[in-house]
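One protein chain is absent from this view; the other protein chains keep their places.
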Amino acid sequence: MSICVLYGGNRIDGNTETITKKVIQELNVEEIYLIDYRIEPIVDKRHAPEGFPEVHDDYNAIIERILPHQVLIFSTPIYWYSMTSVMKSFIDRWSQTSRDANYPNFKKIMAEKKAYVIAVGGDNPYIKGLPMIQQFQHIFDFIGAEFSGYIIGEGNKPGEINNDLNALHAAEQLREKLRNS
Amino acid sequence: MSICVLYGGNRIDGNTETITKKVIQELNVEEIYLIDYRIEPIVDKRHAPEGFPEVHDDYNAIIERILPHQVLIFSTPIYWYSMTSVMKSFIDRWSQTSRDANYPNFKKIMAEKKAYVIAVGGDNPYIKGLPMIQQFQHIFDFIGAEFSGYIIGEGNKPGEINNDLNALHAAEQLREKLRNS
Amino acid sequence: MSICVLYGGNRIDGNTETITKKVIQELNVEEIYLIDYRIEPIVDKRHAPEGFPEVHDDYNAIIERILPHQVLIFSTPIYWYSMTSVMKSFIDRWSQTSRDANYPNFKKIMAEKKAYVIAVGGDNPYIKGLPMIQQFQHIFDFIGAEFSGYIIGEGNKPGEINNDLNALHAAEQLREKLRNS
Partner (left out) sequence: MSICVLYGGNRIDGNTETITKKVIQELNVEEIYLIDYRIEPIVDKRHAPEGFPEVHDDYNAIIERILPHQVLIFSTPIYWYSMTSVMKSFIDRWSQTSRDANYPNFKKIMAEKKAYVIAVGGDNPYIKGLPMIQQFQHIFDFIGAEFSGYIIGEGNKPGEINNDLNALHAAEQLREKLRNS
């Protein structure tokens, strides 16, 4: 299966990126660091007569890159108890793409994908990260994608994720699963 | 009590704004429409030796405006099952302000505030909006503010919130509470 | 529509019963106080060759009474952050009834019902009662019933629910809805 990772991290070499790299090592993966791109917040014109305007940013180029893949990995620190604003900006814009004549099959294509979430947090993520997991479940339900699994890890300072043996093992298991699929 | 409303809406006259206006009518309130400002996503430098750089956007000006108030109302559509990315960008930046020498008492001041959430969604918000409410609870717990109440409403097309009688009544109750506090 | 209330309360005239009575006043409703009956905990024989044994308690008689109704109202205090054990004992036994040759259409009949939850708690129920609401959503999803709405109220000592004006208003709204359906 063809795999794409969307990194939502707000810093280089964060714990979430570290564990995600363990998941994808030696796999053929397309990696997208959302922080490197300009993604405007959505201006919601669903109910406006003129419809959505064209937005001159990098969003559509990222959409083009994720659409061909069968597996999407959403890799985000648990930031203020949900995904980062950069990743949220990206997902919010799906409301626009769903109505964009240039992507008539957007929802249909998204519905064929398998989605994973990898998330590391520093403040009791195994409890306080659960609402975010439930949010992702609702997101994937809406778009029709299969929520195939998630990894929660604990870490705050750079490298701390390496102390979370359960998360590391789950990363190894996910790598096996992706390699054999 | 002095009240500030933070609007996270992605469109003019959305349902969330409509019901929020009912809550604050005839009250003396400072209103901030986040979509009108440029708020950069955080670049997380908490663990970088150089620390956070100065960011040239409108974020600090908004912080200055909210700090004097005793009550903060977070008014956001339930967008992809959480707050909008605009509001999330604003909250994510609190990580920076918490370490900003220009705001040495940021957390202390925030901890004295009462916070409310007003949120309207179109896809079964009374169930699918609950993870967002839990997320806000964790946010306010972290910053030390009191989560004094929330209103969930249902609506999709403009004006539909006016059919949600429970939400309208809750808005009326909240208005009474704010007026008498 | 024909309505049945299942009371899970552990005491007489508790707050949950009080507000439920407001919902059903002047409506024609069958009321079942689970605490008045003997309901054995399930002994799970789903995977045992001999299957489930007959249980000599009041459970089946209650099932007979709820099956004819189109609306089920689950009225339970939020007790240790979920429904009471009496109500949980009742629901757990559905696993047995689902395989009981005497009730071959159990799931089909349950799937035609509309379900409501009325729940009052004393410890920040608007936040800490939310996992229970999510639990009920999963229960109704599994059995196929429609989760048509819920009321959360706050109260601890007898009568305190009368101070929760939002809950009382929601009760009034639900009564109107049931009366007109």
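When the chains are written out, they are named A, B and C in that same order, and each has its own residue count from 1.
Throughout what follows, contacts are C-beta pairs under 8 Å (C-beta built on N, C-alpha and C of every residue); 3 or more make two chains touch, one makes a residue touch a chain.
Everything quoted here is computed from the prediction, not taken from an experiment.
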Kindly name the visible chains that come into contact with the excluded chain. A, C
Which of C:N10, C:N60 or C:Q173 touches the missing chain? It is C:N10
Residue in contact with the excluded chain [from A:S2, A:Q70, A:N105 or A:N166]: A:N166
Using the document's definition of touch, tell me which of C:D58, C:D92 or C:E146 contacts the absent chain. C:D92
Touching the missing chain, which residues of chain A? 126-127, 130, 133-134, 137, 147, 149-150, 165-166, 169-170, 173
Write the list of chain C residues that the hidden chain touches. 9-11, 14, 35, 41-48, 77, 79-82, 84-86, 88-89, 91-92, 94-95, 123, 128, 130-132, 134-135, 138-139, 142, 157-158
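Just so we're on the same page, only the chains that are shown with their structure count from here on.
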Would you pick out the chains that touch chain A and also touch chain C? B
Check the residue numbers that chain A and chain B use where they touch, and answer same if over half are used by both copies, otherwise different. same
Taking each chain's centre as the mean of its CA atoms, how far is chain A from chain B in angstrom? 24
Which positions in chain A touch two or more other chains at once? 134
